[in-house]
Each structure stands twice: as C-alpha cells, then as structure tokens.
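This is the structure, below, for whatever I ask next.
Selected chains from the complex are presented in situ; the others are not included.
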Amino acid sequence: MVGMEKPTIQESLTRIVGEIEGTVTLPDLPALEAAVELTAKARRVFVHGAGRSGLALRMTAMRLMHAGLEVHVVGETTTPAIGEDDLLLTASGSGTTPGVVSAAETARSVGARVVGITADPESRLALLAHATLVIPAATKTDRSEQHSAQYAGSLFEQVLVLVGDALFDVLWQRSGKSADALWPRHANLE
Amino acid sequence: MVGMEKPTIQESLTRIVGEIEGTVTLPDLPALEAAVELTAKARRVFVHGAGRSGLALRMTAMRLMHAGLEVHVVGETTTPAIGEDDLLLTASGSGTTPGVVSAAETARSVGARVVGITADPESRLALLAHATLVIPAATKTDRSEQHSAQYAGSLFEQVLVLVGDALFDVLWQRSGKSADALWPRHANLE
C-alpha cells in the first residue's frame, strides 16, 4: 500500500540526527558562555516561548529547577512579575514572535537580563537580548527546505531542546554536585 | 423556537446563587480557622486537584502568590518536591480521587500538612487531612439532584472557588497590607 520510495521511520530519524549534527557546530562560543553566566547569576529565571519552542524551553526550565535555581514558566499559574536581577530565557526561530518580543521589552524595562535564542541574528529578539544564541536552522515560516527537509521550525525546536540541556549540563558539572544531590528536587506528587 | 418551560440564563444564574447561599452556611468554623492557620504558617503551599476542582484551586493558588506566599501547582513545569513544613491544599468532592488521595498520603509521609476540601466527611481524603473543610454539596458522581439541580459537581466546584477566595481574603486582611502592596506581584509578562 505504501510505495517503496516512501521513507521508513529509521530513515527519518537518521536524517533528523544528521541535520542536528550539521547545526550544532555553533560558532558563537562567547554568546553561549554569556548565556551560562547570565543563568548562573540570575536571581530567578523566567522562560517564555510560543508553541513547540515554549515546550522545549519548559524541558529546560524543569532541569534548571532540578539544579536548584528558582525558575518560572511565563503563563503558568503562580508565575510572579519579573524584576531586577532576574533573567528572561526566551526563544523564537524568527525572532519576531509578538509575545516573545514584548516580553523581552518588558524584561529590559524592569532591569532584568534577556537571553534570546533565535535563527535570525538580525531579528528584533536578537537586538533586544543581552546574549543571543543563534541556531542556524530554518525559521518556522521558512518553507523553502533550504536549511532542513523537516517541517517548519522542527530543526530549530529540536536543537533548542539540546541547547537547553547543554546549558543545564554545563551548570551542573561546574556545580560539582552529584546526580544524587539533585534527585530530591524531582516532583514527588502526581 | 425554544419552549416556554425552558430556563433563561437569568433563571439559571439565580438558582445557582441560591444553591451557593444554601451551601456556604458552613458549620465547621474550627476547621476553616485551622485551614487559615496551616496556610499562614506553611513554608510553601502546593495545590492539587483533578478537573474543575483543580482549576478552582489554581484560582486560589494565583491569589496566594499575590499575597506573597510561595505557591506551586502540582503538575506544572517547575513544581519541586513537597517536603517537611510544606502544605498540600487539595480538594475532591468524593474525597476518593486516586491522584488526590495518593498525593495526600505522600505529603503526610514526608512531613507536610494537608488541608482537604471535600463533600464527604467520611472519605479517605477527610481522614488523611490535618484540617478538613466539608462543603455540603453533591459529589461529582452523585446524579440524584438531591443536593443540587446542577450537573455533577458544579455546586461543589463553585463553592470551592469561593472558599479559596475567602481563605485568601482572611489572610490578606489579617496581613494589614493594602491592595496596592500586592499589585506588583501580578504577572507582567504576556
């Protein structure tokens, strides 16, 4: 029923991992280090993103909580106001998502720092952020298949998950804490 | 097109408010005071409920955050583990919702306190809680229309919203703080 030329899920997976490999050879190490430093010294970390980027950042938020940071997800029930010395960690492939851009503006206006993750180094988010991480992947609205054969912003969102986990990994290793020391913070209800 | 005997929304509203009035004449003032005291002295407050009861408790959680308490909603992204001196504020009409009961058991086992809100004073939740608030409304599975003409647990859930707001109201008034003093905690992103 399915034609021979149609891909198997193994072929899709291998191609996706290949795309990720080609994307994470990131050139801007200074920006990455700046993001680590800003996260480490923030009073509280707020994460914010739309759609799948927002879900990817929530994966990061959960890990940063495990690492002992005070972390809030914008839009969840008990997230307070962001203020001075806080960090907004946000992402938008295009760098123009209205809610993300206005959050970055608000964060700056109250004295918080902003880490922006985007595919477009010239975007509004990139200009607003104190540290900009550029993921050289297609944006959600780029359907040219030039950067990726995947649908919409999939590659950006996948790398965003990995960048968030690398951010955590570096903070964790620099902390010198064992995995056992983090474990008691994992949610024990539900 | 609609028959004369069918209710208008005004008739529904008036009947709902009447049912609420008949329900909030609660007899167990000692339990209510105990709930206020346990909330006021908790290190952190965790709220947990299923379905519409969970949404009602999230309304309470947001207000308690505005009042300056550290509050977490079970199941949200950055909610940590509950521990000693924390409070679990939970509700279940039947008092038997499995997730709620097991959360109450876990909370007790780690030394946290439990406030349980339920329609059934003999339920498992009522037995587990350090303070039990009984709302004399129908439970979700009681479809006898004996306690309420409304669908399922609607009356319980409505009164739960009001009980949560009364809990906040008392804590707020006892704090002596003005409304202006609470305002800066309201979310300023999104």
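So that you can tell them apart, the chains are marked A and B in the order they are listed, and the count of residues begins at 1 in each.
One rule holds in what follows: contacts are C-beta pairs under 8 Å (C-beta built on N, C-alpha and C of every residue); 3 or more make two chains touch, one makes a residue touch a chain.
Source: prediction; values computed, not measured.
Asks: Of the full homomeric complex, 2 copies appear; what's the total?
Replies: So the full homo-oligomer, as given in this file, consists of 4 copies.
Here is the rule we go by: only the chains that are shown with their structure count from here on.
Asks: Using CA atom averages as chain centres, what separation in Å is found between subunit A and subunit B?
Replies: 35
Asks: Which of the residues in subunit B come into contact with subunit A in the complex?
Replies: Where subunit B meets subunit A, its residues are 46, 48, 58, 61-62, 65, 71-82, 88, 99, 103, 106-107, 110, 184-190.
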